[in-house]
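Complex shown without one protein chain; remaining protein chains in place.
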């Protein structure tokens, strides 16, 4: 079902220079996304997810910057490319779907104009009329009714859900290899959320698109994505096939996250939360950054002093692992 | 759109009436009898009274006002006794000079403001600080002081530009007047030398007059650009394939124009006010200098005609601004439709 | 909220005022503004009483003397000490500037608020009055009023104030209309928050940045217009040493070599206007609702 590697991220680190020292927002993140594969990144707000997404497309502006690592798209490393080179890649091979539909479209230009501009920017040969026809098709593909007339409407005449569909239409306009969706459904009500996810499903299936879904909502990930990655304090602390991780979460943070999903079965009981706050990314501990809040490792010297190595868990899918000293016991098999 | 237009036109007429009333009353309050001033110290009592009747100064305030408005609409804007000509011909001949200088100054201010604001908002850091320093200087420096400094440097010291001798140097034969704009008329007549001379005469007063509008436009445009540059649709535009610069130019700038545009209606007033000071320093045969003398010599008819004229043009300017705002910002036009 | 924003917010251990001070310290521009403002205020308030010469004392022996130790800014054609007149001029200009800004803000801002939140009828009526006032080119209105009600500083200040009411009213109204359309106002209305509480708690703070910029530019504009009136001969009365009139007289002497007569009052006006605008810009950045840090 999954094609060859579209996006290969190796050792990517990003940081923000602030007056009180440098905040290491993304620390040594590496994974691959294959065509047709839906990879998720889950984490609380402040875990570095959005910065990571922007870093992928080279949209990190000062004072943020990519400190190290490489982002190879179809074999070509995007890190360090100038705006001139990146402009031919963004919106053609890799595109972005933004979280906030309200502010993501230029309020004083029609939807048609913004679609046509995206198309003709990467397909110079396309005439204006053809581009308009193609734009209408795209709107129909993302299930926007009466597409032809709606092209001349302005963003403020679209509902939140419809605007997100337009965002998706723009993202897939030039048939990109991979779409990075940064919290695409967060601002939408539940029913629209489901429709958007279903739309993503069809697009991935029909176009063999690679999808990198970034969200804080585990429920969205649970029945949608293939591979699940949990991000905490700028690092991927656990990766694996969705079902395997949900069944036996190896990293205590992943387990805590899953338990904090409101479960109808436990109606009336207090909701479980994770105490404490995410760590200050300017003064990260040498040991495990989750230690102060970790039900398993809190207070244990090894957790506080020694940074946990990534423990490979081969049976949970390619490249699965968990960064925890007790990952092996928790996963229930010996170290692979 | 038409309901919106009629509403605005109706409103404009009301404000015009208000402006004419205010202008009429203020100047009638001031002491001194213009008839006496015109006829001079040794004129007899009867001649002064006769002139008062002729100028309509004897009736009640209300009758004087109505007489004035009736005449104004008929094109008889009264007689300017401080220059000895009907006001209508006087202003008709001198207004193009003010308009030409004003438009040239606005053009300079606009281009400079857009260029500097874009660069300042895009690069931030030292460039931004530098640009803001320039805008502060432009706002703070008194124009008549700056005008003279420009003359001292570029006319007397360097000799690059002509001195303050009006719109054309005496040596140049003025092109046949078609539009009243010497530069345009010179082009129409294909007279290159006259065009260059006219343009040269426009530069120094143009720059002096452009100071205030430039600083006003720059500060507003820059503030709006910085705000809008933070909006998500700029990042989205870049993710669609625009470089950061093009995202600024094609998306941030038009959106930043909107609030700047509504403020530019006020700029018209500043340009006219500025012309009063600049025309005097550069001996520019415009309406600004005429009004200053008019106020000093209490030449009611000139001052009033100028105020009413500027009110009409001001209202037209605002109407145009509202229409353009409607075209650019669908939300506004939409609401009005 | 972008990652960086939340991090900075998250890591803010100290209270809001400490943050304000921290940002003040880092900002060169703001420092300059602070220094300029303090110096000008000191000159205006304490200057005249501290400096031993008065603005009107004449020393016939030393007309048009260049700046020297005895006369830091030289003397004018009547032998009067330009530095003493500069100090008195500072007092006049700053006072007129402040008066115009305060009254303009109250009157103009008030009209703007009323038009912004009032019904369509009130809005139309008020806006037409504003248009009537705005129809006058600013300097011309000030000139007409000064001539009408008698030449002098008070009428000049009144004329300038009237001519800048439209600036305040129009921008306040535009701001209020813009903010009224924002979702969070609709939300508070939906929740049933009282009309005046909305205006006080939600609307006005958002207009603060625009109004601050407007106050600064009007302050500068007031001083410049006063100077303009001085240039035409309608500003301060003889022998009041208003900066504009001093510049105008000085211009003639600038051509004949006595540059100091026009230069110092010119810098006075420039400094006052620049200080006001720098203060507004940075105050807006530091306290600004939209948080423009750097």
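We call the chains A, B and C, going by the order they appear; numbering starts again at 1 in every chain.
Quick note on the criterion: contacts are C-beta pairs under 8 Å (C-beta built on N, C-alpha and C of every residue); 3 or more make two chains touch, one makes a residue touch a chain.
Here is the rule we go by: contacts and distances are computed from a predicted model.
Trainee: Which choice in "Hydrogenase 4 subunit B", "Peptide/nickel transport system substrate-binding protein", "NADH dehydrogenase (Quinone)" or "Cytochrome c oxidase subunit I" gives the name that UniProt lists for the one chain left out?
Mentor: Going by its UniProt entry, the chain not pictured is "Peptide/nickel transport system substrate-binding protein".
Trainee: May I ask you to name the displayed chains that the omitted chain touches in the full complex?
Mentor: Output: missing chain touches B, C.
Trainee: So one chain is hidden, and I want to know which residue out of B:115, B:129 or B:178 touches that hidden chain in the complete assembly.
Mentor: Touching the chain that is not displayed is residue B:115.
Trainee: Which one touches the absent chain: B:200, B:309 or B:324?
Mentor: Candidates B:200, B:309 or B:324; residue touching the omitted chain: B:200.
Trainee: Sort through B:163, B:180 or B:254 and give me the one touching the missing partner chain.
Mentor: Looking across B:163, B:180 or B:254, the contact with the absent chain belongs to B:163.
Trainee: Considering the whole complex rather than only what is displayed, give the residues of chain C touching the chain that is not shown.
Mentor: Residue positions of chain C that touch the missing chain: 56-58, 60, 63, 77-79, 147, 151, 233-234, 237-239, 249, 251-257.
Trainee: List the residues of chain B that touch the chain left out of this view.
Mentor: Touch with the absent chain occurs at residues 30-34, 36-44, 46-47, 50, 79-86, 90, 93-94, 115, 118-119, 148, 151-152, 154-156, 159-166, 169-171, 196-197, 199-200, 203, 245, 280-283, 285, 289-290, 293, 296-298.
Just so it is clear, only the chains that are shown with their structure count from here on.
Trainee: Which chains, taken as a pair, are joined by the highest number of C-beta contacts?
Mentor: B-C
Trainee: If you average the Cα atoms per chain, which one ends up farthest from chain B?
Mentor: In terms of C-alpha centroids, the chain at the greatest distance from chain B is A.
Trainee: Compute the distance, rounded to whole Å, between the mean C-alpha positions of chain A and chain C.
Mentor: Each chain's C-alpha centroid was found; their separation is 50 Å.
Trainee: Indicate the whole-number Å distance between the mean C-alpha point of chain A and the mean C-alpha point of chain B.
Mentor: The mean C-alpha positions of chain A and chain B differ by 54 Å.
Trainee: Indicate the residues of chain A shared as contacts by at least two other chains.
Mentor: Where chain A is concerned, no single residue meets two or more other chains.
Trainee: What part of chain A is in contact with chain B in the complex they form?
Mentor: 54, 57, 59, 61, 83-84, 86-88, 90-92, 95-96, 98-100, 103-109, 114, 117-118, 121-122, 154, 156-157, 167, 170
Trainee: Which positions of chain B touch chain A when the two form their complex?
Mentor: 231-233, 235-246, 251, 254-255, 258, 328-331, 334
Trainee: Within the complex, which stretch of chain C touches chain B?
Mentor: On the chain C side, the touching residues are 29, 124, 127-129, 131-140, 143-145, 147-150, 166-167, 170-171, 174, 178, 181, 213, 217, 220, 224-225, 227-228, 231-234, 244, 247-248, 251, 254-255, 262, 266, 269-274, 277-278, 281, 290, 292, 294.
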